[in-house]
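All protein chains but one are shown in place.
Per-chain numbering from 1; labels A and B assigned in written order.
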Amino acid sequence: MAINIPNLDSILAAHQALKNQKPLVQCITNSVSVNFMANVLLSAGASPAMVDNPEEAAEFVNFAQGLVINLGTPTSALVEAMQLAIQQASHLKKPWVLDPIAAGALSWRGQIAADFLSFKPTVIRGNASEIIGLAGLGANSRGFDSSNDPAHSVEAAKSLLDHASAVSASGEIDHIVAKTSHETGEKFWLAKIKGGSHFFPLVTASGCSLGALVAAYTSVTDPFNAVVSAHAHYAVAGKKAHLKTDAPGDFQREFINELYNVTADDFEQYLEFSVEELVAA
Amino acid sequence: MAINIPNLDSILAAHQALKNQKPLVQCITNSVSVNFMANVLLSAGASPAMVDNPEEAAEFVNFAQGLVINLGTPTSALVEAMQLAIQQASHLKKPWVLDPIAAGALSWRGQIAADFLSFKPTVIRGNASEIIGLAGLGANSRGFDSSNDPAHSVEAAKSLLDHASAVSASGEIDHIVAKTSHETGEKFWLAKIKGGSHFFPLVTASGCSLGALVAAYTSVTDPFNAVVSAHAHYAVAGKKAHLKTDAPGDFQREFINELYNVTADDFEQYLEFSVEELVAA
Partner (left out) sequence: MAINIPNLDSILAAHQALKNQKPLVQCITNSVSVNFMANVLLSAGASPAMVDNPEEAAEFVNFAQGLVINLGTPTSALVEAMQLAIQQASHLKKPWVLDPIAAGALSWRGQIAADFLSFKPTVIRGNASEIIGLAGLGANSRGFDSSNDPAHSVEAAKSLLDHASAVSASGEIDHIVAKTSHETGEKFWLAKIKGGSHFFPLVTASGCSLGALVAAYTSVTDPFNAVVSAHAHYAVAGKKAHLKTDAPGDFQREFINELYNVTADDFEQYLEFSVEELVAA
């Protein structure tokens, strides 16, 4: 799908399309996230399917509208299922999202993630240090510093656009990069979305589940708008939930409520979003 | 156990027996459901045990009062554990429940489910399309149409009574079929229970956990009454929870509360239940 520059209208249109189409999202993910991720997708308006064994993973891609591959707790069987699903998604030109948890820190999954990159994920989503770590795995590793601030991962994210159509580093302010192609060459873009709550890092699998929501959105809009819309949906629901709570147990419950409840008005009222051209230094 | 026609009194008696006996239910289930299922059983009054490896599954059947086999996210090791547990349950004549998630849609698990059918589950529980899909796997497949309305799955459910003592298709109105044997031949029965909330499909594993609750009830009453009582317990708790909530995060929490809180008075006030003889068309 051709990449356009997202704005509030394109985000609202994607959100409405998600609600209408209820895309079926195949999740091959870690054991910590599997239940919360399914509930996030259901509340947000999508349909989850955790078909993650090597015997069925590729067959199910035929039915799925989106796919998320999350490296949180890989096992040899899970990795085999991932490989088969990715190959089938590539073959069918279906969108898929790579969430490279800790790929830069642990050697086995680092190899796996580097291999997966060659299959060209539609989107890569991680936190800042994961994006930096993943970029460092490539053949032309540039040795990025590790950091938790997404602003420090923009160069790493940009380098990953060799493999993916859009790359997101989430954090206090989510940073999302993509490029557009023009007759005069490529342009690089950076979208920023202010995250909704400091409680997110205290709810396990909230980042992983955002990756699944990105996969849901990739089935209804172009990759850049998909990543921005998923992060916007998350940030707005998170902000509304945060206003009602002051501890992580309540936040988790209210966040699920608000993923379900958010309206176009909420996006207009709560979303803090900007997009700018990234000019080479 | 001889099958009787359930009524409010038999449901209340089963609920009281569950609370008193706290049956130990072995769950070999999918990764999405494992935590929620355990909490559902605990709140409802049973004791869960997720012993699901091939090394211990059969040994644990010796201690368990009921067993649920759920095909949501099968792995080769999990399937081996299921086979061993089912064989031991058959050998010891302990009740077990088959939840054939997506068995009609995916070929590998379809084979597995067909194999499990030959071990005669006490109860089969699924949604309408799963019951239809499972019935279509048998040697004499009658090619039922796929549908989400349990009313359309009654013929499929009835055909599965060749293998199981009772079959349930859950949905907006749960449909449960069973047969009784008489000197003059067999009679077929259809029980209907109005489900408690449209939020159930937005809480992942709520259907799977109902299958586990059916397994709990099979240890305290006959199979038809067990299925009806478990669905009644669910529907009444769901209706009470629904009255207090308007979003899925809250519903999930209140449902766990109400599974624990429901009283005989609640069954009398909220249960919408009927049973009729099924006459061949």
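Basically, contacts are C-beta pairs under 8 Å (C-beta built on N, C-alpha and C of every residue); 3 or more make two chains touch, one makes a residue touch a chain.
Just so it is clear, the structure is predicted and the values come from calculations on it, not from any experiment.
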> Per the definition of touch given earlier, which of A:G72, A:P150 or A:G171 contacts the omitted chain?
Replying inline: A:G72
>> Among B:N20, B:N261 or B:S274, which one touches the chain that has been omitted from the display?
In response: B:N261
>> Can you tell me which of B:L42, B:L137 or B:A151 touches the chain that was removed from the display?
In response: B:L42
>> Across the whole complex, list the residues on chain B that are touched by the chain not included here.
In response: 31, 34-35, 38-39, 42-43, 48, 50-53, 55-56, 59-60, 63, 77, 252-258, 260-261
> In the whole complex, what residues of chain A lie against the chain that is missing from view?
Replying inline: 30-33, 35-36, 72-76, 102, 105-109, 201-205, 247-250, 252-253
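The rule is simple: only the chains that are shown with their structure count from here on.
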> From the C-alpha centre of chain A to that of chain B, how far is it in Å?
Replying inline: 36
